[in-house]
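Here the complex is missing one protein chain, while the rest keep their positions.
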Amino acid sequence: MKQVFQLPPWAISTESTLYNKTGSWRNYRPVYRNRIPPCNNACPSGEKIQQYIDILNQEEGLYKAWKLLTQDNPFPAVCGRVCFHPCENSCNRSDYDEPINIHTIERFIGDIGLNEGFKWRLPRVNKKYKIAIIGAGPAGLSCAYHLRRRGYQSTIFEADNKLGGLLSQGIPSYRLPQDIVQAEIARIIKSDVKIHSNTAIGNEYDFDKLLKEYKTVFIAIGAHKEKKLGIPGAEHPSVIPALEFLYQLCAGKRVKIGQRVGIIGGGNSALDAARSVLRLGKKPIVIYRRTENEMPAILDEIQEAKEEQIEFVFLAAPERIIIRNNKIVSLECIKMKLGQADKTGRRQPIPIKGSDFKVGVDTIIPAIGEEVDTSFIPGSFLKVLDDTVSTNYEGVFAGGDAVTGPKTVVDAIGAGKKAAHLIHCYLRQVCLPVGASEKPVVFEDLNTAYFEHETRIPSGKLPLSSRLKTFAEVYQGYEKPQLKQECSRCFSCGVCNKCDNCFVFCPDMSVNKRAGKYEFDYDYCKGCGVCVLECPRNAIGLVQEER
Amino acid sequence: MKFTIPQEENMHPGHLACPGCGGALAMRLALKALGKKTMVVLPACCWSIINGPFPYSAVKVPLFHTAFETAGSVSSGIKAALDILGKKDITVLAWAGDGGTFDIGLQALSAAAERNDDFIYVCYDNEAYMNTGIQRSSATPWGAWSSTTPAAKEEPKKNIMDIMVAHRIPYAATASVSYPDDFIRKLKRAKDIKGTRFIHALVCCPTGWKCSSEISIKLTRLAVQSGIFPLYEVENGLKYTLNKPQQISPDNKLIRSYLGAQGRFANLSEKDTKKIVADIKSEWLRLLNKIEGNICIKQ
Partner (left out) sequence: MKEVMSGNHAVSYGAMLSRAQVIAAYPITPQTQIVEMLSEFCRTGRLKAKFIKVESEHSALAACIGASIAGARAFTATSAQGLALMHELIHWAANGRMPIVMADVNRSMAPGWSIWTDQNDSLSQRDTGWLQFYCESNQEVIDTIIQGYKIAETVLLPVMVVLDAFVLSHTSEGVDIPEQKLVDKFLPPYKPQYKMDLNQTLAFGALVTPDYNFELKYQIQEAMEYSLTLARKVDKEFKRFSGRNYGLIEPYRCARAEIILVTSGTITSTAREVIDNLRKQGEKIGLLKIRMFRPFPAQEVIEALEDCKKVAVIDRNIGYGVGGILCQEIKSAFCNNARRPEIFGYITGIGGRDVTPDTIMEIVIDVRKNNKADNRIKYVGLRKLR
């Protein structure tokens, strides 16, 4: 017989169901696991974009966002202006409505950092190691910064008197004001980086000597050597290479150009030159071999140029510069058509015989690309190894445009960061992974039911009328409310942003919130997987239980 | 978008609902909305089991298990007693399944609604007698398999909302746990109204719908989006308001993906599916007409 026990008069329940540990029913266990957002994945300098946007969304402060952003990129104010933002191209939101305006957010954070004088807290310098960096462009400065973060002091050798490389020599101020560039550079230098400007390796300083003295060298000399136009008349003084033209402008010098300026090329330099010409009060005509679709310039730039009603002559290649009385009178071009796509996927232009025509110009700015000049390295050639940074010289590393040919600012910054990492590994004789290689979150991974359609908030912009006569910056960035609004559009792909969905939809009250974090209560979680599917951002996975 | 739902948890884990049960979540959200001053009347339904056997209970409020057909009448009795005892601030919540509402409990519910007795009646509708093993109820949709319609149900689902609205009760609404903010808003709104308030909540039963448990919420969301189960409110039997209209588009693709995810619709032929799509669209138009009717009333 059973023991004597007390019962209520009838079936009156007094206990809770907590006795029943339903976790034992489970076949699959949900786990919080952050995945790689596509924006972070796409950023050559590895910015944790989703994370700093999340910091802004959680209102944890701009400093925190700036600190996180500059962990990967010391040039947020610069990149917020000139980066070609592959992050936005990969943004999953573009499959829903429009991508997040990441670069304008980045710019806001960067500007705040400058205005507020945000500072890094860096470790002490370890004097044991000496590292030389050739070139104070974005790659070199980025490398110096990332080394400094690891406690290494480096010495930068710069041929020019101005630091910044292309940043201070090739981008007009209506796109990138010089005070911004210099302020972000100064912040790096102030963090205890040595500088020898006006010191070209090969001329003022011998490369072998440098190598002997420093043992570790990072070559980040960029790509400055202009490709030659190579058509009759190209030697005329009114043929001014784009970089030369932009360099003079950036240096604040007056450049003598005529009334009608033919710019040859479809890249950023071409557009920079054209838009600068316009601002100088002259008529630019951009001549490009292919069509608008094939232009390598940033899309925004093309849009801007079109807005500014710059004349384009597409499908035309220069044949000959016609000079009369020692003056350029026109550019003879041949019409092109697009043929098959080449290896890079771009359709190749093919000349149409007998289609010659003339474009009336008196000045010509070729912007057909640059090459690397490594003539200062004696003896043999420099060979970059598979990791794209190490070279066949012991202790010599190389990166940026110097290795890849002309690429973008952020690529150079990323290369500098990677070089710092590999230099660290080299000096300490350790092998650390460069970065995660997981698959980033794709649009199909998301549950978009929880996202409203919201249009992208554009950056503030000078009106067309007031921008054509000056070199004042076109884009004005965000005010705080716009920043907030745009940040709130972020899907936070693959990363929990405490949206509460897992908590809200759990039928078993098995999601606990503790200290701002979620935890599964595996005592009761039945493993239904609702949270996995209802997580809008794919930040929860299911793993099979081992029983 | 972040849901702002009450943090207060008026239910314990350890309850006996199947994994992914929409009905369990519905109760959790409802008790969050209504708070601790609530008494639950529970006729025979899945929740009779979910709440736990004697001497246990999953909810943190008083709960009365009652006979299958008596949710309406017992709630009336409880409310009358509370009134006469001077306890006027307690919400009585009748919590019944589709069987207890559409079928066996309809008489008592109708009577209570006619008397406009003061309680909230929530029908959590999983579209069959799930607790007894998936037998058809009058809430089972046309074409669905059930253990007593081994081929497919040949009759359309009863429109319980129309029935309840015909009673001119002060508040009737459809609700879905897939829209927790709307669900909670409706229960809170109901709480503040006197008289019989009826909420029809479609909830997924992964067991009976023959689908995987993780899509429980997704399916009822699809039901809303596809117009199969539009969210709306009716005040005093007259004024219709459509909720989340931007979410709803009764289109072929959504309806098919709703049907396609459920094993109970696995036997549908293309012709059957077309009929369902057409029926849903016409029901949707019928609802829109009622909403349009509001304008006539105002004049």
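To keep things simple, chains are lettered A and B as they appear, and every chain counts its residues starting from 1.
Keep in mind that, in the parts below, a residue touches a chain if its C-beta (ideal position, glycine included) is under 8 Å from a C-beta of that chain, and two chains touch if they have at least 3 such contacts.
Given the structure is predicted, the values throughout are model-derived calculations rather than measurements.
Colleague: Where the complex has a chain not shown, which of B:49, B:193 or B:261 is the residue touching it?
Modeller: B:49
Colleague: Thinking of the whole complex, not just what is shown, which of B:5, B:24 or B:59 touches the missing chain?
Modeller: B:59
Colleague: Of B:45, B:74 or B:160, which residue touches the hidden chain?
Modeller: Final answer for the missing-chain contact: B:74.
Colleague: Using the touch definition up top, pick the residue from B:117, B:182, B:214 or B:235 that touches the left-out chain.
Modeller: B:117
Colleague: Please give every residue of subunit A in contact with the chain that is not shown.
Modeller: 7-14
Colleague: Could you list which residues of subunit B touch the chain missing from the display?
Modeller: 36-37, 39, 41, 48-49, 51-57, 59-67, 69-70, 72-85, 90, 107-108, 110-111, 114-115, 117
Throughout what follows, only the chains that are shown with their structure count from here on.
Colleague: Distance between subunit A and subunit B based on Cα centroids, please, to the nearest Å.
Modeller: Taking the mean C-alpha position of each chain, the two centres sit 51 Å apart.
Colleague: Write out the stretch or stretches of subunit B touching subunit A in their complex.
Modeller: 1-3, 5, 9, 11-17, 19-22, 24-25, 28, 51-52, 54-58, 60, 65, 177, 180, 206, 212-218, 221
Colleague: Which residues of subunit A touch subunit B once you look at their complex with the stated criterion?
Modeller: The contact residues of subunit A facing subunit B are 8, 11-22, 25-26, 447, 449-452, 499-501, 504-510, 521, 523-524, 526-530, 532-534, 542.
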